[in-house]
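Before any comments, here is the structure.
Here the complex is missing a single protein chain, while all its other protein chains stay put.
Up next, chain A:
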């Protein structure tokens, strides 16, 4: 295990003009982030009219790059990259908890060989698993030997799986050619600032040229390397997603500048995530009481940045060893002990057949959504949010009491648009309801007018109604967007008839801390 953590060589500035590529990428409009404008935005198997076919091929079954795909396709991360080359104030590497769902946290790290075995085991069990990512728990490019060896092994045994990695960007320019060589089509860079004055409050230090650098100097090198790395990816046609952590009072307003900077350099998608910060995490921000944003603050910033850039709103800020659909974690089924005991055979044909079935299911959903777009003009400029309990597939198929999260849709004259999700504690634990847990749910979806569920008990129904949130269970096992639009039109009709009065909802809380539900 002797690998060069930090290469000596410095990459030169990209020599070719990349204006064309960047223009093409920056102008492309949303994959599932679009409202129901009537066109088949990423939902059609042929790909949307406004997206180049080669880009569509890259994103159509990538749950992180397409909101629409995340209802159908799963991803997995393998924790082969424990070392890191920078320190962030929202990260504490000493912290580990099996129930904590947050980047930088893993239960066990793997060798490239173990990772390859794990990918095969998961791919055989979960045929809709299409994406393998290396996201840490440190920085994949601070562990280049292990990262690229893992990619090599996996591309040999499971060539249909898409490879991606997530990096802080410090070492990125040195590894772009290697990334291209292994056909890693998707790279995520975490960029929290483009101004070192702000960066010095987020990054206490970076490790650079065999020294620990601090303050302004450290942040300046980091931002230069991140933006250079992004330009180099764009130049090679590798899709780049930018993750930014929204830290109120530090970089919240500045992220609009970050958005402009990454858009102009060809980033495909921008993912602004809320800071996760609790004292028990032992992070600098957790200990100094730095708060995260509220649901409304986060949405307002995402809306402001949306303009002509794709915003990702379905990120679950998952662990570096997560397995499954976004929002679910099946990593406990695939511990090293279990996968080593598994006898797996890679069934490429079976996987393809399954994924074709998913495509037809997805097409049906898009058609259903389109069918309800007429008659929305009555909404005028009225917009409201609804929460949905779902286990995936774009269907209302989760019991209120079993939901670990709710998906949030904004309903307006333009249609139904996915705008986020809210984690909640499991309300129903072992068959009995708990008052406090219900309060948690109400706080988490307090900005919504209604909550769509497959089933709900009498007591929570009454409490939700009292809180001003309408429980809706008559669309059980139907498509989310279609049902929400039918409900919305009915709501508008009742408003028109004077049967109800429109009331604006308040703000909602973004949940912090470990997902207690998995402990039960």
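Assume contacts are C-beta pairs under 8 Å (C-beta built on N, C-alpha and C of every residue); 3 or more make two chains touch, one makes a residue touch a chain; residues count from 1.
One rule holds for everything that comes next: contacts and distances are computed from a predicted model.
When the listed names "ATPase AAA", "Ferredoxin-like protein in nif region", "Carbohydrate ABC transporter permease" or "Peptide/nickel transport system substrate-binding protein" are checked against UniProt, the chain not shown comes out as "Ferredoxin-like protein in nif region". In the complete complex, the hidden chain is touched by one of A:55, A:142, A:323 or A:358, namely A:142.
Among the residues A:87, A:128, A:150 or A:290, only A:87 touches the chain that is left out of the figure. Seen from chain A, the chain kept out of the figure touches residues 1-6, 82-85, 87, 93-94, 109, 137-138, 142-143, 207, 210-212.
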